[in-house]
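Take this structure, written in structure tokens, and hold onto it; I'll ask about it next.
What you see is the complex with one protein chain gone and the rest in place.
We call the chains A and B, going by the order they appear; numbering starts again at 1 in every chain.
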Amino acid sequence: MKLKELAERIGCTLSGDGSVEITGVAGIEHATNEQITFLANPKYAHKVKSTKAGAIIVHASAGDVGLPALLSENPYLDFARALEQFYQPPRPEPGIHATAVLHSTANVGPDASIGAYCVIGAGVRIGRRAVMHPHVVIYDGCQIGDDFTAHSGVCVREATRIGHRVILQNNVVVGADGYGFAKNMDGSHYKIVQSGPVVIEDDVEIQSVSNVDRATVGETRIREGAKIDSMVQIGHACDVGERSIICSQTGLAGSTVLKSDVLLAGQVGVSGHLTIHENAVVYAQSGIGGDVEAGAVMSGSPAFDAATWRRAVAAFPKLPAMVRAMRQLEKRLAALENRRFKEEE
Amino acid sequence: MKLKELAERIGCTLSGDGSVEITGVAGIEHATNEQITFLANPKYAHKVKSTKAGAIIVHASAGDVGLPALLSENPYLDFARALEQFYQPPRPEPGIHATAVLHSTANVGPDASIGAYCVIGAGVRIGRRAVMHPHVVIYDGCQIGDDFTAHSGVCVREATRIGHRVILQNNVVVGADGYGFAKNMDGSHYKIVQSGPVVIEDDVEIQSVSNVDRATVGETRIREGAKIDSMVQIGHACDVGERSIICSQTGLAGSTVLKSDVLLAGQVGVSGHLTIHENAVVYAQSGIGGDVEAGAVMSGSPAFDAATWRRAVAAFPKLPAMVRAMRQLEKRLAALENRRFKEEE
Partner (left out) sequence: MKLKELAERIGCTLSGDGSVEITGVAGIEHATNEQITFLANPKYAHKVKSTKAGAIIVHASAGDVGLPALLSENPYLDFARALEQFYQPPRPEPGIHATAVLHSTANVGPDASIGAYCVIGAGVRIGRRAVMHPHVVIYDGCQIGDDFTAHSGVCVREATRIGHRVILQNNVVVGADGYGFAKNMDGSHYKIVQSGPVVIEDDVEIQSVSNVDRATVGETRIREGAKIDSMVQIGHACDVGERSIICSQTGLAGSTVLKSDVLLAGQVGVSGHLTIHENAVVYAQSGIGGDVEAGAVMSGSPAFDAATWRRAVAAFPKLPAMVRAMRQLEKRLAALENRRFKEEE
């Protein structure tokens, strides 16, 4: 594809030679002269000089960068859109595979692709254009919107409600029992039935091997546009806010509330029964044990203000030296104290 | 159901109007006037005044709480039992689905429900009333007791032994190879066969996406009544004690021994070849690198006594200020030292 045509397709302004032939997209360090790359993070601006890319997507304000460019208000988004011109994930053939087991009361909308060995339970309703790869199991009573994508190994448990355009990557579990036990008088544990369904709103994506538990009572809810990375654990009765980002291996204990646009980095732990307010950011490996204010940036285990944390962890390796220094100070101080001076009257 | 009838069913003492109609159970903040709620944690006692619940389960000692109540010696347990009056998880129809593949030498007890596409290997024996949802795989030679429940995506590997009333939630793996490699002289890794089975005793429940590895030699054992949350990793040759509680995303490296009634909170790491003794409690995100005494309460990475830890982490954010303060002290001390005093003879 000529660069000029790509510019038109993704709606960017062409700067420089539009006749360059572009056959794909690559990172700034790996791109060849038939590939287009992008500069989204100014931190990497110095790499533009040495890139071998045939063209680059840059911010409209970048000016001449020395190679053919597509000017964009949002280079990272337009990189994503450019990539789609060259790569589309394979879409399974439409139709319901002969081996799929659909309960007689299940209802699957038109233009679906239901793969081999899928199992769809009683009373399930699925909207239009569903793509279920082989080996997806939908338990009884689930309600699912249009444009649902579920990859192999996905399990969706009883009575889950799922909106439109939801994507579940491989081996995701939605709606399995939450971890709830009452203690018997003899110290043994009594299982509490988990009655509340999971509700997943529109435009949510959950990456592979993540798990969203059903609620003891009430519901567990993932709100519109939230994106959940791999191996994330969402405990029972959590409420994950709109457009929240939860990175890999993070865990939310039961009844955690995330308001909208929260960002939790990887391996964060949240202790549950608390609220993290709008636009809060929590750094990787942090532990959250109480409410977090809107817009706060937190780090550490237990977490506190990230700017303070940065200084504290910078000081931490010096702790042994501090201990020694304090002993010296104490000795010097004692020496001074032990000297007997003539005091003024 | 009238409150009076609920009282009789779960064996609580009625206090107040027994004619209230109860249609379900809910948390204290969400309950409506047709729902019953509960107060188990005195921390939330102040919420009783504002609840809209039609009735409440409280401790027998609570006295009049201003709304119809069921008096209980164990309110959280009776909440669980009340919930069962209104919700029972769906139980699949009995019978063995036509698509299930049972080896000719496998033996499944009476009243089983074996779902679509289950695979049961050679020599497997399963007790009475098993419920296996679709897509459960039991490898050769497993021995499983009565009232076994396995959800879709469960894999039970060769020669695993499982007791009565065991529940495995979705995508749990039991008995996969432990992580064992010997080093060849050239630095490459030589796989060590993992010969030892997993043994799961009675009344164990393992939540979704958790993994219990088989042992190199000997066995990996989960003892009676232990409850394991989601995404927990149990390494080879571990021995998890009776009634232990292991919260989500915790990992036990190989040959960890937990004695009975141990509680590990979420995201704990245990380095293996060590023993955590009876009734020990380990807080979330802690790292355990050595034996833990019975009844100890530990926190931190690496972990130490939790009360000390609490004071240490409270001091931690002040570390940069301490560094500065020490510099000031040193300056002041040096200034004092440099002043030349007349000493007493």
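Criterion: a residue touches a chain if its C-beta (ideal position, glycine included) is under 8 Å from a C-beta of that chain, and two chains touch if they have at least 3 such contacts.
Quick caveat: nothing in here was measured; it's all calculated off a predicted structure.
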From A:Gly54, A:Gly115 or A:Gly254, residue that would touch the chain that is not displayed: A:Gly115
Selected from A:Leu3, A:Val25 or A:Ile288 as touching the chain missing from the view: A:Val25
Sole residue of B:Thr51, B:Ser113, B:Gln249 or B:Thr275 that reaches the chain not shown, by the stated touch rule: B:Gln249
Those residues of chain A which, in the complete complex, touch the missing chain: 24-27, 30, 73-74, 76-77, 79-80, 83-84, 86-90, 97, 99, 115-117, 133-135, 151-153, 167, 169-171, 203, 205, 207-209, 225, 227, 229-231, 243, 245, 247-249, 261, 266-267, 284-285, 301, 313, 316-317, 319-320, 322-323, 326, 329-330, 333, 336-337, 341-344
Contact set of chain B toward the excluded chain (per top definition): 99, 101, 117, 119, 135, 137, 139-141, 153, 155, 157-158, 171, 173, 176-177, 179-185, 187-195, 209, 211, 213, 216-218, 231, 233, 235, 237, 249, 251, 253, 267, 269, 271, 285, 287, 300-302, 304-305, 308-309, 311-312, 314-316, 318-319, 322, 325-326, 329, 332-333, 336, 339-342
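By our rule, only the chains that are shown with their structure count from here on.
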Distance between chain centroids, defined by C-alpha means - chain A, chain B (Å): 25
